[in-house]
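The complex is shown incomplete by one protein chain, all other protein chains being positioned as in the whole.
== subunit A ==
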Amino acid sequence: MHRRNRRSLQVAALAAGTALLATACNAAAKQDDTTAATGGSGKSFTLVTPDAVGQNEFLKLAVSGIESAAKRHDGTRKVYESTDTASQQQNVQAAVDAAPDVIVLVGFEFADIVAQQAQKHPKQQFLIVDACTTKTYDNVSCAVFREHEGVYLAGAEAGLLSKSGKVGAVDVLDTPQFRRYSDPFAAGARKVAAKTETSTRFVGGQSPFDDSARAKEQANTLLSKGYDQIMAAAAAGNYGVFEAAEAKGAYAYGVDVNQCTSAPGTVVDNVVKRTDVAVEKGIESVLAGTTGTTVSYGLKEGGISLTGLEDGVDSSKCVIADHKDVLAKVEALRDQIVSGELTVDDPAAS
């Protein structure tokens, strides 16, 4: 029995080794495949994404941002798409080896990787979008978003559209950073309808970011209490929130990209992050010599917006497209925030 056991172990180890080798080759191949370089003689930019770009709107915007930066400087751009943690590391290394003028990285996944590389290559300029390193480095610039401004506007829409006078939010975790998606929603609703009741549920649990069944139940607890407008800020759980709202004839609000297509007639509007704006403006400021700083992008800079305030509302399948009167009021609020007349409290500000 023992000998048989050992042999099967050896077979298993061999199989595992082969699988590892195969995936390693895959990762390397993927990188070559997606290295799309375009001609030119000016500046060179490299974008490293944490995931495959595919249908990911958030990353597609980042790609279009680097494309317009390359066009403006008559330069070249490369896009390295990662598929997992290992390829993220490899891609950053490959980008550093090629030494372009600016390496752009999107997502919190890169904060630690960049911190290591920035120390080793002090001449290389890095731009991290939607995250930042914990320590500041002279050659690392960060572009972050003021999501709370957009969430505030979505809350105003909810306050205007709510029939029950109760608007709620389903958030991922009860931390200041995530409260940016729920507290301003309540504040926005109360700004336009002072008597609005507000409440937030946090998904929590073992994997708060992808437990859509749990997010759906959290939304149900709000809906059963008469809440008819729900901000969905539960990552993958958002789809569960939409299902719950749809079943009860209530309305929901999405984040990051246009999620109205997931549940047409249920999703009212979305707080969108314009990654393209952050990438393009971020590159400009790095080239202008402002490095090692963190710049935040909100309504004023066009880094945060609502689907309803962007071009193409009518084809967005969003409920807000049928409520031009509400949009007009929300636009007025936006202008007040842009001009500085109105400030939105940031739950993450310490």
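Please note the rule applied: a contact is a pair of C-beta atoms (placed from the backbone, for glycine too) under 8 Å apart; a residue touches a chain by one contact, two chains touch by 3 or more; residues count from 1.
The rule is simple: contacts and distances are computed from a predicted model.
Visitor: I notice the complex is incomplete. Of the names "Sugar phosphate isomerase", "ABC transporter permease", "Hydrolase TatD" or "Sarcosine oxidase subunit alpha", which is the UniProt protein name for the chain that's not shown?
Guide: Of the names offered in "Sugar phosphate isomerase", "ABC transporter permease", "Hydrolase TatD" or "Sarcosine oxidase subunit alpha", the one UniProt assigns to the missing chain is "ABC transporter permease".
Visitor: In the full complex, which of A:R77, A:R180 or A:R201 touches the chain missing from this view?
Guide: Here the residue in touch with the unshown chain is A:R201.
Visitor: Can you tell me which of A:K43, A:R146, A:K216 or A:K281 touches the chain that was removed from the display?
Guide: A:K216
Visitor: Tell me which residue among A:L173, A:A193, A:V295 or A:A348 touches the hidden chain in the full complex.
Guide: Of the candidates A:L173, A:A193, A:V295 or A:A348, A:L173 is in touch with the missing chain.
Visitor: Which positions on subunit A touch the chain that was left off?
Guide: 1, 4-5, 8, 51-52, 54-56, 173-174, 199, 201-202, 204-207, 210-214, 216-218, 220-222, 224-225, 236, 239-240, 243, 262-264
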